[in-house]
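Before any comments, here is the structure.
Missing here is one protein chain; the remaining ones are kept as they sit in the complex.
Which chain is which? They are A and B, in the order written, and residues in each are numbered from 1.
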Amino acid sequence: MATLRSEIAGIVTSEDIVRVRHMVRDAAVRLSFSLVDQTKIVTAASELARNTLEYGGGGTVRIDELADHGRLGLQLIFEDRGPGIADLNQAMQDGFTSGSGLGLGLGGAKRLCNEFEIQSKPGEGTRVRVARWK
Amino acid sequence: MKLGEFLLVSIQVDMHDKLALALQQDLTDRIAATGARGVLMDISALEVVDSFIGRMLANTAAMSRVLDATTVVVGMRPAVAITLVELGLSLNGVRTALDVERGMQLLRAAVRQPWEEPDGDTPV
Partner (left out) sequence: MADKYRFLSELLRKEEAAILDKWLELQQVALAGRRDQVSVKDDVETSRSFLHGFGKALAATRELDLSSSGWADLRQTLEQIAITRATRGFGPLETAMLIFSLKQPVFEAIRRSLSSKPEELASEIWNATEILDRLGLFVTEVHQKGREELIRKQQQEMLELSTPVVRLWEGVLALPLIGTLDSARTQVVMESLLHQIVSTGASIAIIDITGVPTVDTLVAQHLLKTVAAARLMGADCIISGIRPQIAQTIVHLGVELTAVITKATLADAFAIALQRQNLAVVRVQKNPPAAG
């Protein structure tokens, strides 16, 4: 698996969510994702970026353009140093939220991607990795 | 933009969250102030509708209903519709139409008073 391109962005304000959406869209266009696939990964990025901002108190995202045996993919890694998630199973459920959202962020983002991985420790922060392949 | 007894809102930019909330606020104020009976929200320019924007649309529809106005969301792109459904958000309380023209038809039909005679073209 080779990384074709990689960039990192900070997520500190709600304008940054829009910026992340644009960066992910550009990356998906570079990998010539179909329009539906582009929209899916951009929407997933938007959900996760908002989580990073609202629940993690801000953090970073790394956007990797990958190639694996001729398949192209986009990998996003969101990291924050926020309070972390105590019960991951609960957090993954639709409709559960500790904030003011709809509680669709994590579960929804998982459904919009091919790969989903979450690590979190209370008090240390959260790391979410998603990938979508062409 | 006001069109007869309806308000037409065309969302043109990729909104950040605060802007979306401001729009929702502004719109409900306008409905109350103008006594509009219907709201048409054109989202054909939106390339992404995530759960936040989706919730804004649903909330606006619910709030306008309380203010006795019908909201129709028009012009959603196919890719956006597929993504929203996958996300788990099917906006059940929101009326939809393909484009502004269809949306207007729907609004006119919706605000027609129940005691008024329907159009004469229904087959008997």
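In the analysis below, a residue touches a chain if its C-beta (ideal position, glycine included) is under 8 Å from a C-beta of that chain, and two chains touch if they have at least 3 such contacts.
Because the structure is predicted, anything quoted here is derived from the model rather than measured.
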Touch with the omitted chain, as defined above, among B:Gly4, B:Gly35 or B:Pro78: B:Pro78
Given B:Met15, B:Ala69 or B:Leu91, the one touching the chain that is not displayed: B:Leu91
In subunit B, positions touching the absent partner: 74, 76, 78-82, 84-86, 90-91, 96-99, 102-103, 121-123
Sites on subunit A contacted by the missing partner chain, in the whole complex: 36, 69-70
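As a working rule, only the chains that are shown with their structure count from here on.
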Subunit A contact footprint on subunit B (complex, rising order): 14-18, 47-52, 54-55, 77-80, 82-83, 86-89
In the complex, subunit A residues that touch subunit B: 14-15, 17-18, 21-22, 25, 35-36, 38-40, 42-43, 46-47, 50, 94, 101-102, 104-105, 107-108, 111-112
